[in-house]
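All protein chains but one are shown at their positions in the complex.
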Amino acid sequence: MHIPDGYISPQTAGGLWALVVPAWYAAGYKVRRTLDARQAPLIAIGAAFTFIIMMFNIPLPGGTTGHAVGGTIVAIVIGPWAAVIAVSVALAIQALFFGDGGILALGANCFNIGFILPVTGYLTYRLIARGAAEGSARRWIAAGVGGWTGLNLAALLTAVVFGLQGELYTAADGSALYSPYGLATAIPAMMVPHLAVAGVVEAVMTSLVYIFLQRTNPALLQNYKTARAGGESRFELRPLIIGLALLLVCTPIGLLATGTAWGEWGADEVADEVGYVPEGMDRYAGAWTGLLPDYGFPAGEEGESLGEGAAETAGVVSVDAARKSAPAYLVSGVVGLALASVAALLSARFLFRGRQEGNRG
Amino acid sequence: MADMAAKNADAPLFLVEDVHFSYEGAPALAGATLSVERGERVALLGANGSGKSTLLKMLDGLLFPDRGRIGFMGQELSEATLRLDSFSREFRRRVGFVFQNADAQLFSPTVRDEVAFGPLHLGLPDDEVERRVEDTIHILGLGHLKERAPYHLSGGEKKRVALASVLAINPDVLLFDEPTAGLDPKTSSFLVSLAGDLHEAGKTIITATQDLSIVGDIADRALVMGEDHRLAGEGPPAAVLADRELLLRANLIHDHPHRHGGVEHYHPHSHVEGHEHGH
Partner (left out) sequence: MADGGMLPAWMTERPGGFEPGGPDRAVRQSALARTLLGLGRLARDTIYSEKVAARPGLMQGVDPRVKVAGVLVLLLLASLLRHWYLVLGLYLVSVAMAAAASIPAWFFMKRVWMFIPLFAAVIALPSIFNVVRDGDPLWVIWDFGGEVRLGPWSLGTSLAITQQGVRGAVMLVLRVAASVSLGVLLALTTRWNELLRALRVFHVPRLFVLILSMTYRYIFLLLAMATEMFTARASRMVGPASPREDRRFLAAGMGALLGKSHALSEEVYAAMVSRGFDGEPVTASRFRTAAADWVWLASTATLALSLLAGDRIIG
């Protein structure tokens, strides 16, 4: 799900830097208030953990392997705000010290994978697990659903970022300057394999780790709660949800704004360029899942194999390729993003509310 | 600080009074009482889990008693006093702690940064930091490793860097947690003789160890922690080491059957001292 440099325009990259910096400041502020000086080693080692488990090959059905990001389980243990910094640090190290993942695109990656993923994953977990007993099944299910939701929202945002490139940035002759596909292609190509494969890997691993910790180290799962009780600040859901919703809405609009401001980059020529038939390309596009090339691993070790697994599914899905204007795509992107997050959170909440009350009664 | 030292000249360096501590319900100390004078060399003996590390962390102001008190030169060591800037800075300058796990103590990008960490954070001026780093690295023979990252180092080298990082602060009191555990004989005898030099320079040295073979060389007084997380006994090293019954009770040595030439017998036995005897 990493965006390497070269796929996105400098304006997009800059826009996402502008979004992630305040997110970091907010996280830093929250962490300072809850964790005091203890934050540095806790976050650092949380980040190292994230980095290492991204290298764990998880066997998938059909003989292929994938890997988990682990943002949600880290958020559960060290808290969502600390996790934002930890995952961002892990991404920064991949980009800066290992030359993997973009440097200009680091802001985008940190926003999607470092911010959206752990925070929405944690929120989902909290909403579903609220009131459940420590050792209960509902807790590990909540963790799994959180992992799935967080990963897919991050993937959706990444897909929107990719898709905007195809919509907005074309040379005078109509050739693509960056990632060549529009939203109508990028979103399904990215989302189908993530919803079906990568998200499931994340969910299964998050749940399994959670179960393991419930059995062997339950105190660790209470760690953040304890730290929070000690600190002055509480994790409040409402401002966070509002903030997230605002950010989700602002992202594509902000990108569009920067795009048009740079008029010469051809936002006006864009609308004509859209009109794709997805068959044929989805075969390859399925391989987006593997957009996490690992450190110097032989090519295709996981990216392609994972992609192949998903390709069949990807091929089935069709997109409304009727010619639409770029703004319409943008609106659909924003609405889709917002709807998906709200739906995931609400459905999770309602699904389990009945059970929760049942348990009490 | 000078007048504080004068005022408390007669107070013991550390005074531990009936200290209790538990980690999430698991007891680690259950009524420890002891005192340490300035310039003393003390060994803290005890089996695994008896609470040695916990006690050292308390002496270093890293953990605080659930019950009981710890005094340092007549002042109470508590969360409140250590939150005072001047007190904590002065205390951290005076007391150095070499952790058992060198990996926990080495968190900086290079050996040089590691050694500079303490002096920098205790507010020494840059040129003084530089001088101390150079000198400490030199006396510990780490010159060739200066720009290396800690993760490249061997166990013995890591231990020396950990020691350097503490010595650069030039503390008056040194707390060692199992300094020789897992080290080769050469490095451990180096550590033992360095501790001797430091003692001669007037420093107070408190060493937690299970290594009975070094006790005589590093301490003038030995304290034995029992498995009940209290002090089980104390005395000069020779006397303590000769007290089989005490060592057995503290689980530092154990009885087990041996067969020598078909004769089965029991005898107290410590795994750290060789075990030669004729039959």
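Should a chain be cited, it is by its letter among A and B, assigned in written order, with residues numbered from 1 in that chain.
Here, a contact is a pair of C-beta atoms (placed from the backbone, for glycine too) under 8 Å apart; a residue touches a chain by one contact, two chains touch by 3 or more.
On a predicted model such as this, the values are computed, not experimentally measured, just so you know.
Q: Looking at the whole complex, which visible chains does the left-out chain touch?
A: A, B
Q: Tell me which residue among B:Phe21, B:Phe72 or B:Phe117 touches the hidden chain in the full complex.
A: Candidates B:Phe21, B:Phe72 or B:Phe117; residue touching the omitted chain: B:Phe117.
Q: Out of B:Gln105, B:Thr136 or B:Thr180, point to the residue that touches the absent chain in the complete complex.
A: From the options B:Gln105, B:Thr136 or B:Thr180, the contact with the absent chain belongs to B:Gln105.
Q: Could you pull out which residues of subunit B are in touch with the chain that's been left out?
A: 57, 60, 62, 88-89, 92-93, 95-97, 99, 101, 103-110, 113, 116-118, 120-123, 126, 129-130, 147, 149-152, 165-166, 169, 256-257, 259, 264
Q: May I ask you to list the residues on subunit A that touch the chain which is not drawn?
A: Contacting residues on subunit A, toward the hidden partner: 4-10, 13, 24, 28, 36-49, 51-53, 55-61, 63, 65, 70, 73-74, 77-78, 85-86, 89-90, 92-93, 95-100, 102-104, 171-181, 185, 204-205, 208-209, 211-213, 216-217, 220, 223, 272-273, 275-281, 283-285, 287-288, 290-291, 293-301, 303-304, 320-322.
In this section, only the chains that are shown with their structure count from here on.
Q: Using mean C-alpha positions as chain centres, tell me how far subunit A is from subunit B in Å, no decimals.
A: Roughly 47 Å, centre to centre.
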